[in-house]
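FYI, not all chains are in this one, though none of them got moved.
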Amino acid sequence: MLMDGVHGSEGRKKKHPISRSVKTGLPPGVLVPVGHKYSETTFLTLITYDATGVDMRDGADMGHVKAALASGRKVWLQVHGLHGTALIQEIGELLDLHSLVLEDIVNTDQRPKIEEFESFLLLVLKKVSLFGTEVDTEQVSIALYPNLLVSFHEQDSDFFLPIEGRLKAQGSKMAQRGVDYLAYAIIDLIVDNYYVVLDSLTGEVESLETSLMLTPNVEHLAHLQALKRTSIRLRKSIWPMREILGRIEKIDGDLINDSTTPYLRDVYDHTVQIVENIEGFRDLLSGLLDIYLSSISNRLNEVMKVLTIISTVFIPMTFIAGIYGMNFVHMPELSWKYGYYLTLAAMAAVSGVMVVFFKRRKWL
Amino acid sequence: MLMDGVHGSEGRKKKHPISRSVKTGLPPGVLVPVGHKYSETTFLTLITYDATGVDMRDGADMGHVKAALASGRKVWLQVHGLHGTALIQEIGELLDLHSLVLEDIVNTDQRPKIEEFESFLLLVLKKVSLFGTEVDTEQVSIALYPNLLVSFHEQDSDFFLPIEGRLKAQGSKMAQRGVDYLAYAIIDLIVDNYYVVLDSLTGEVESLETSLMLTPNVEHLAHLQALKRTSIRLRKSIWPMREILGRIEKIDGDLINDSTTPYLRDVYDHTVQIVENIEGFRDLLSGLLDIYLSSISNRLNEVMKVLTIISTVFIPMTFIAGIYGMNFVHMPELSWKYGYYLTLAAMAAVSGVMVVFFKRRKWL
Amino acid sequence: MLMDGVHGSEGRKKKHPISRSVKTGLPPGVLVPVGHKYSETTFLTLITYDATGVDMRDGADMGHVKAALASGRKVWLQVHGLHGTALIQEIGELLDLHSLVLEDIVNTDQRPKIEEFESFLLLVLKKVSLFGTEVDTEQVSIALYPNLLVSFHEQDSDFFLPIEGRLKAQGSKMAQRGVDYLAYAIIDLIVDNYYVVLDSLTGEVESLETSLMLTPNVEHLAHLQALKRTSIRLRKSIWPMREILGRIEKIDGDLINDSTTPYLRDVYDHTVQIVENIEGFRDLLSGLLDIYLSSISNRLNEVMKVLTIISTVFIPMTFIAGIYGMNFVHMPELSWKYGYYLTLAAMAAVSGVMVVFFKRRKWL
């Protein structure tokens, strides 16, 4: 399995996303992938397992998949990369997926959703990760059959390694349980990752708060805006995830085992908590804007105070100097012996009065 | 089919819309078209089709329509231009439409809605297109009968050409399916067009954001206001469209085939996504206002700083010059040999202190 | 019928409204009119009609009313002016109205509402009209019996003339239908009038927007506030009207004929649209406030720029002049031949540098 994943910054292949508007006027069910194009090629990883052990094959072909399905063991088929339209079409035919379902899987600007079909359950989920203040969302779709789980990933990444690890572990509970528990594990990992993202965002907000107070400038505001946009995107992903997990509990049928239900309810509780945290996060951000705006006002105030103090101290003194700079023939003070010193004293007195005035008003 | 449509800017015939208030006091069911008047005349395009082929006649008359209805083939009747009251009245009589339904079709400031009647389904939809930052909405009404679809358009445009193309294509699925699928195709095209509009609006917002930071002025604010108004109009159109598509799924009876339902649910998902995108768009806009206001504050701050620095550096120096411009007879410094140079040095020292002070406060 | 109505400005008799608080401590059902007092006296207009013709009598008395009720024809009794308590009490007794119902009719600061009674339906509606930016609301109550409609008006006005006209028209549909259709016509006229009011308010907002950008001052803000208050009042009237029309459809019994229901649903759609328009109107207003505040900021900015430019250009030059105004004995420059011209050149250079600096910062 390749290691250049979403977490290695040099391995990042993000380009400008393809907008859904390119599909306007096309018939439905035509597979035109919409969204970021993380990888050009598509390849399969096939994991077959039961209580006795786990087999894993990277770069499997359709023949392997058919054999695995026939074996009666539990199967986890991972599809990496959504731009290999031909292969995905083939999988769609094997599993008898409606063309609209395939479209939902391939268009990665999809809203998270759950759809029940006669023989399987489709989950479209959003995995988030953070680059700077930007949130990247990657779509993970899960098709859950009685003994088969197909997961569609936008790219090959090491994100799900921990699950594979737990599956392969000696006496693994996960290997003993059904694929519904595997689905739970995937959902749980995706949801837990929101905490990681929120944690680092919160850290960023705290450092931003300090910067804002010390040196309010437009770059910080742009940063604030970016964080706000990020929180909007996060909320846009987590809200439907919450709905999905609220709904998944109530699904009848045998796809979800009763023993898995409390685990799903647990993840549901987490999504509720994440939603609340994001709301709190947004409150924080709007508080930051207040701090920013009033920091600017404070700065202006401070600037004006300095100008005012300097001006009001010197303007009267300069005026006095101006008086005795006049060239009138008859100005008796000019010929006084201590006229000059008296004038300087008068100036000092005026500035003293001003300083006292400012002290009183607490401007100094 | 004429090509001067809503997309050719020179072909645009937009005038000030006719307000609904002109109808105050009139009895109901009197056909007084309300809204923009795109075209004076009304003409019909008649398309008859089944799996074997498609026939299309521009400028059809009522005789052609009756013949087509009698033929047993599927019929799509397009009515272009809503101001030819007589022709529309004739169609209304042929199809036995209530006078209020005709009024709904002709008054293009209608809210999108769905109404079920015994023999048919009425959909009033809003198609959007963008001119600069202004959104134009055109009303498209669809009356869906078991084997007939009548679409009412405000003007003749090439907007629905792609659908006609897919219909005429060799072995077209659309020609094989019922008119409900045709209705879906029309709705889907209209909804997908919202993405096009949103895309170009988002681009405009991004370029506006940069301008706002560099040169905040009132014209940008007016631009911002225009975008806000546009987002309000978009939301006003898409919200009821969402309701309609949410409701259309649950309609009993034979008008909507079961095989079409998943397609309609798919469009419904798109409307949900568009609503969310518009909300995000509005959040962006309100963020822009914050940026704008604080850009102005920043500018003011910057202006004040320059004034303050210049003033506070020169005011004390000018004061010193004023002192030695006084004409007192007894001013010993005046006759000192290096008095002048000492004074200049003192001035330099004062301005140096000021500069250091400003450096400390990070104003320079 | 008198023609000095709510629409003739000289005929307007508006005084300060009587507050509901005058009723504190009084027993219920005591008829103390609350609200504006438009007219002192109360008089009746009696219209009897059926498909064969229409009879109308201004200034009818109770005898006429009883005779009309006994005639078996459809009856529209208009009560003009709500302050003639005795006459209204008499009508209440004739129609067996609960004292609380009479109170609701007479107190014109009532919230629009609908109440079902065993033998009749009570509708309390609000008609709006515009004086400047102020909205006047007049209460119109309708008691709908199987063959009788009693409408209570605050004053005698020509507002309902169009309905009377349609009733009297040759072969009038309205005369053939039941009084429920008459009720619909009244409601429709009242609701349509909201469009008229909204149209002229929107025009006012647009002209205000231009004024705000050019000359922001507190009077414009007061104007804005007045428009905001007006939109609040409009909303306060239309919201319950919407509820009423939403509820009226679902009323069982014979008072509302099935053939009238689509008309009422149509009016309901209009109220929904008006509510949306008012919301859009409020958004516009809050946008205006933003424009206003930033116009003020812009003005301040502009003022400060002028001050800063003038000051920073002249302050250094004045300082230089100050230097050579000093009276030191030893100032070699003073006796240079071109000292004066060099100094002037230096001043020009300084101001040139400043101007370049301002050009760079785009302040000029």
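The first chain written gets the first letter, and so on, giving A, B and C; residue counts start at 1 in each chain.
The definition used in the following text is that a contact is a pair of C-beta atoms (placed from the backbone, for glycine too) under 8 Å apart; a residue touches a chain by one contact, two chains touch by 3 or more.
What you are looking at is a predicted structure, and each value in this text was computed from that prediction instead of being measured.
Assembly remark, whole complex in this entry with 3 chains visible in place, copy number of the identical chain is 5.
Convention: only the chains that are shown with their structure count from here on.
In terms of which chains touch, the assembly is arranged as an unbranched chain of neighbours. At the interface between subunit A and subunit B, two copies of one sequence, fewer than half of the residue numbers in use are shared by both copies.
Rounded to whole angstrom, the centroid-to-centroid distance between subunit A and subunit C, based on C-alpha atoms, equals 45 Å. One finds 28 Å separating the Cα centroids of subunit A and subunit B.
Within subunit C, the positions touching two or more other chains are listed as 325. The part of subunit C that touches subunit B in the complex is made up of residues 162, 166, 173-174, 185, 188-189, 192-193, 195-196, 198-199, 213, 262-263, 266, 269, 272-273, 276, 280, 283-284, 287, 290-291, 293-295, 297-298, 300-301, 304-305, 307-308, 311-312, 315-316, 318-319, 322-323, 325-331, 361-363.
Contacts from subunit A toward subunit B in the complex involve residues 19-21, 23-28, 98, 100, 103-104, 109-111, 113, 215, 217-218, 221-222, 225, 228-229, 232, 236, 289, 292-293, 296-297, 299-300, 302-304, 306-307, 310-311, 314-315, 317-318, 321-322, 324-327, 331, 333-340, 343-344.
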